[in-house]
Each structure stands twice: as C-alpha cells, then as structure tokens.
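Removed from the display is one protein chain of the complex; every other protein chain stays in position.
The block that comes next holds chain A.
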C-alpha cells in the first residue's frame, strides 16, 4: 500500500470533468484506490465519480491518494501526475 499527498490546483475544483478524468485513470489499474481529505476522516472510492464529486473539493484542497494492489506504484504515479497537471485545466 502506498499513500501520497497532493493539492487540488485547478481553478474550478473537482467538478464532473476532473472527477471523470480521475476515475477514468484509476479504472485502468487493478489496485484499490481511495481518496481522503486531509485532516478529516472522509474517504471515498477513487473509482467512484459520485464519491469524488461529493467531496466538494475546491482549489487548494489537500488530499491523500492511497493505492493498494499489484500495480499500486504505477497507479499512484499516474494519478498524482494528473492532479498536479491541474487536470489539464491550467
């Protein structure tokens, strides 16, 4: 299991488009993916678009992505890269 922290950078936060890109990427890997809002106990399935959207993350929100499974390293690398690119919006 690997964890990695990151910050939401895109202006409009985690709306349907970034949430879609996130789940789409997460779904490519066999590992279980979860997303936790730092400083809270709120954790959702990283492959559930509705789960991600209900987090209500806005710009500047800090999250921890957890990946657990055979391809956990590749999965987390891809997701961090996506988040840090601002979901292609910046």
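Everything that follows uses one rule, which is that a contact is a pair of C-beta atoms (placed from the backbone, for glycine too) under 8 Å apart; a residue touches a chain by one contact, two chains touch by 3 or more; residues count from 1.
Criterion: contacts and distances are computed from a predicted model.
K.L.:
What protein name does the UniProt record of the undisplayed chain give, "Spore germination protein", "Phosphoenolpyruvate-protein phosphotransferase", "Sigma-70 family RNA polymerase sigma factor" or "ABC transporter ATP-binding protein"?
P.N.:
"Phosphoenolpyruvate-protein phosphotransferase"
K.L.:
Out of A:32, A:48 or A:64, which is the one that touches the chain we can't see?
P.N.:
Result: among the candidates, A:48 touches the missing chain.
K.L.:
Sort through A:20, A:42 or A:64 and give me the one touching the missing partner chain.
P.N.:
The one listed residue touching the chain not shown is A:20.
K.L.:
Touching the absent chain: which residues on chain A qualify?
P.N.:
With respect to the unshown chain, the touching residues of chain A are 12-13, 15-17, 19-21, 23-24, 45, 47-51, 53-54, 56, 58.
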